[in-house]
Each structure stands twice: as C-alpha cells, then as structure tokens.
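Removed from the display is one protein chain of the complex; every other protein chain stays in position.
All chains are identified by letter, namely A, B and C, in their written order; residue positions are counted from 1 within each chain.
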Amino acid sequence: MKKEDVLQQISDTWNNNMPFNKLLGLEITRFNAEKSEVSFAWQDKLIGNPVQKILHGGVTASALDLAGGIVAAANIIEKLPDLTPEIIQQSINKIGTIDLRTDYLRPGRGERFFATAHIIRSGSKVAVARMEMHNELGEHIAFGTGTYMVG
Amino acid sequence: MKKEDVLQQISDTWNNNMPFNKLLGLEITRFNAEKSEVSFAWQDKLIGNPVQKILHGGVTASALDLAGGIVAAANIIEKLPDLTPEIIQQSINKIGTIDLRTDYLRPGRGERFFATAHIIRSGSKVAVARMEMHNELGEHIAFGTGTYMVG
Amino acid sequence: MKKEDVLQQISDTWNNNMPFNKLLGLEITRFNAEKSEVSFAWQDKLIGNPVQKILHGGVTASALDLAGGIVAAANIIEKLPDLTPEIIQQSINKIGTIDLRTDYLRPGRGERFFATAHIIRSGSKVAVARMEMHNELGEHIAFGTGTYMVG
Partner (left out) sequence: MKKEDVLQQISDTWNNNMPFNKLLGLEITRFNAEKSEVSFAWQDKLIGNPVQKILHGGVTASALDLAGGIVAAANIIEKLPDLTPEIIQQSINKIGTIDLRTDYLRPGRGERFFATAHIIRSGSKVAVARMEMHNELGEHIAFGTGTYMVG
C-alpha cells in the first residue's frame, strides 16, 4: 500500500467507526506527519455552560487529544519499513495517550472549530505533540500538549 | 439560603441543565468543599477505540474537569459572606478552567466510573484541584490536575 | 518613568540581585510585552548527568520559568495606568508561578542556551506563557507552558 492510501484508510476508519468522535462530530480533515487537523461544528449538545453558551472544556480536550494522536500516528507510519495491513494495525494499536495538558485561552464560541497538531518530539517509543484550537474567525481558543505512547 | 441547599441546587442545575454533562451521563454525586465526586456509567457511545473497547480520553478529561470545577465552586461558596442567589450566581459565573492536565494510567474499562477531586490550592482568584478516576472495581484509571479561575 | 526605563531597571534588578539566577548565570537579554529572552552559558556545575554531560532538567525548568515570569511581568507593566515606583513594585510583587509544564525534547547540550517566552493568555489576574529553549546551534531543547498569578 502507498502511504497516502494508508493514511486515507485510517482517517476513514477514525471518522466513521469511533463512537465518541462521531458523537461529538469530530472529523479528521488533514492527516500527515507534518500536521494534522480535526474539525467540528458547533452543536448545542456540546455546550458546557448554558448561560454563557460555550463549549464544555472536555470537548476541547477531546478534539486536541484526537489531533495530537493522529499526528503521532502519521509519524509512526512515516517510519515503518513496510506498509502491510498487519504492521500498520500493530503500530496503530500501540498508540495511547500518556498525558495531555490543555490550556484554555478564550471561551469556546464559534460556528466551527479547528484543532491542529504538530510533533515536537518524535521517538520510537514516545512522541510529544503540540496542539492549537481556533474557531472559524481565527480566534485562538486553546493550546494543548500531549505525550503519546507510540511503540 | 443554607449552604447545603445552595450546593444541592447547583448540583441539580449542573446535572440537569448542562447539555454536554447530560450527553455523557456525568452526574454529580458528591459536592462539598472537602471533596467532590462525579459518576457515570459505561455507554458504548463513549468508546474511543472500538477494537479495544475503552473510553475515549476526552471522556476521562471531561469527567475530571467537572469534578475539579465543582470542588473549586464549593470552595468559593464556603467563603462567601452572604448566600444570596445573586452573589452565588456571580461567583459561579466567574469559574473557568485555566488549564487541565490528565495522566492516563490504565485503559478506561469498567461498568461505572468515579471521578473525585479535592483542592490543593485555594485562593481568592485561582484554585488548583487534584483529581482521580477509578472504575467500580477500584482500578485507578487516571489522575488529573486542574487550575481554575475562581474570582 | 518611561516604560523602557522601568523594564531596564527591573531587568537589572533581576540580573544582579536574584541569588539563584546568578548562581545559574541566567541573564535577561530581552524583556518586553511581546517576547522575553533569558540566556545562559554552559557551566560544568549545571550538569545533571556526568556520564552524558547534559544539563540537569531543573536548569532548563529554571530558565523557562524565568522567561515566562518576565514576559508576564512586562504584560502587567504594559497595562499600568501610572508607572510610579510604588505601583510597579506592587505589581511585580504579585507575580508568582502557579504551575509550570516542561517538555524535554532533546538532551541539554550546547555552549549557550536561549529561553524565550511569549504570552498566550493575558488577563488581569492570571497570565499564561509559552516558552522554548534552544542552544546556540538553534537546536530545540525544551518547550514550556507556565501559568502565572499577575494581579
């Protein structure tokens, strides 16, 4: 398999078969070793505080965690010698979040949100990613830092 | 109003009127200045990874954030000179998560989950809480540390 | 006093009168509301691991904390209506680190190190800064995120 096809297939799986991602409407819109992006639309069910009408902090953390996890995944796939389905699946199964820090900068208001991630530490066992979340106006809503088990 | 009634009323509001908490089934089951607890049942829609059948990391972060936020709220209410509805509402509206760190210790498996929180720094402007999440077997699934704006 | 003079005076104080900064050789080389920089030279006494000859992680954390703290300070001074010595001193005294996260990316090797910081959340009570540390070759050694009490 070509790397692009592998990433497309994983992206499809995560967009369509992950219950919680679907519940929140999280969609992987960019996915490679350089940068990943997760996008989602405002929905009333994502409201944390009904008086202020802002996203629950857990929604933001979920989007950042997914964005960081997929850029970590793309980095592993980048390094695989062979892209057989078995090797890919084994690699993906090893990925897990060790820790995640979210910094909330502004109230989560907007019509659409974009969580992007890039790798700041790329090892054979552990990867670290930095994430950002903006709304459709480019307002910066949150920062994140995630440490992921990758091997 | 008596303090116990105030906490009960806030707890009812957060359990019934917060869309995202309801979506996840998060329920405040203990709520005072000493310790708070948020409990929720396993639901398939909370699955992050369908192969491993474990909670999405964002679910864990959401429960920890809520547990930390309410113990921070209870600490503020503890210090209020007067418990009028206006003062209470003003205080509650000031609460916001500044940052949240989640440490994932074990895969999120179980039938019911319990996120507890206690305050480690209690100031007039900023409070810091430490959180833990266990399942019904007492297995320790996650730790959290949250910094909250409170004044 | 003019703002530039105020910043220069604070910078001189922190470079010359702070015992631990002097012990480590930390020097404020840039200091304004946009961006701050702390620089220090390699010294054998800063070694954490003598086999690998790399900086102790605490040295890195110290430099990042200082860089974040001074950019937070510059942000407060930026907002002060009057720059009298009393008001400045009062503002500076309120600054304190609430929490600090350091991400170690590469072993701390080099002849000179540069910790830079910029503000990502600027409030009247709490400021959040992101920091980076590089060596003289531009190699990226660490990232940091700090939350500071400022009011």
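Throughout what follows, contacts are C-beta pairs under 8 Å (C-beta built on N, C-alpha and C of every residue); 3 or more make two chains touch, one makes a residue touch a chain.
Remember, it's a predicted structure, so these values are computed and weren't measured experimentally.
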Where the missing chain makes contact, among the chains that are shown: A, B, C
Touch with the missing chain holds, among C:Ser11, C:Thr102, C:Ser122 or C:Asn135, for C:Thr102
Listed in rising order, the chain B residues that touch the chain left out are 101, 103, 105, 120-121, 128, 130, 140, 143, 145, 147
Given the full complex, what residues of chain C touch the hidden partner chain? 17-21, 23-24, 44-52, 55-59, 61-63, 65-66, 93, 96-104, 107
Touching residues (missing chain, whole complex) on chain A: 98-99, 101, 121, 123, 125-126, 128, 145, 147, 149, 151
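We adopt the following convention: only the chains that are shown with their structure count from here on.
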Report same or different for the chain A and chain B interface, where same means the shared residue numbers exceed half of all residue numbers found there. same
Centroid distance [mean C-alpha coordinates] between chain C and chain A, Å: 31
Could you state the distance in Å from the CA-based centre of chain A to that of chain B? 23
Among the residues of chain C, which are close enough to touch at least two other chains? 101, 121, 128, 145, 147
